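On to chain A.
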Amino acid sequence: MLPDLGRYSSEVTASYIVSLGLLALLIALTLWRGARVRRALEEMEARRRKETGHG
Partner candidate 1 sequence: MIALLLRDLRIAVRAGGGFGLGLAFFLIVCVLVPLGVGPESATLAAIAPGVLWVAALLACLLSLDRIFALDHEDGSLDLLATAPVPLEGVVAVKALAHWAVTGLPLTFAAPVLGVLLHLPAPAQGWLVVSLALGTPALSVIGAFGAALTVGLKRGGLLMSLLVLPLYVPTLIFGAEIVKRGAEGLSTATPLALLAGITAGVAALLPFASAAAIRINLR
Partner candidate 2 sequence: MQTSARLLPWTVGLAAAGLVVGLVWGFFFTPDDFRQGSTVKIIYLHVPAAMMAINAWVMMLVTSLVWLIRRHHVSALAARAAAPIGLTFTLIALATGAFWGQPMWGTWWAWDPRLTSFLILCLFYLGYIALWEAVDDPDTAADLTGVLCLVGSVFAILSRYAVHFWNQGLHQGASLSVAPGERMSIVYRMPLYVTMAGFVLLFVALVLIRTRTEIRARRLKALEARERMG
């Protein structure tokens, strides 16, 4: 069902792929780092709460 893109199909598809690829990369990185930091912070706070709880 792809529309035929005439002579320039390669360029158009390429540009779409590249751009969406870049966007995907950016989003992936964002979410990944977000998750990592959140996890690290949570366990850190858990540890602190335990310590202050003990002391």
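On the choice of candidates, all candidates are chains of the complex that A comes from, given by their letters.
Keep this in mind: contacts are C-beta pairs under 8 Å (C-beta built on N, C-alpha and C of every residue); 3 or more make two chains touch, one makes a residue touch a chain; residues count from 1.
Here the structure is a predicted model, which means the values were calculated and not measured.
Candidate 2 is the one that touches chain A in this complex, out of the options 1 or 2.
Residues of chain A that touch candidate 2 in their complex: 1-3, 5-9, 11-12, 14-16, 18-19, 22-23, 25-27, 29-31, 33-34, 37-38, 40-41, 44-45, 48.
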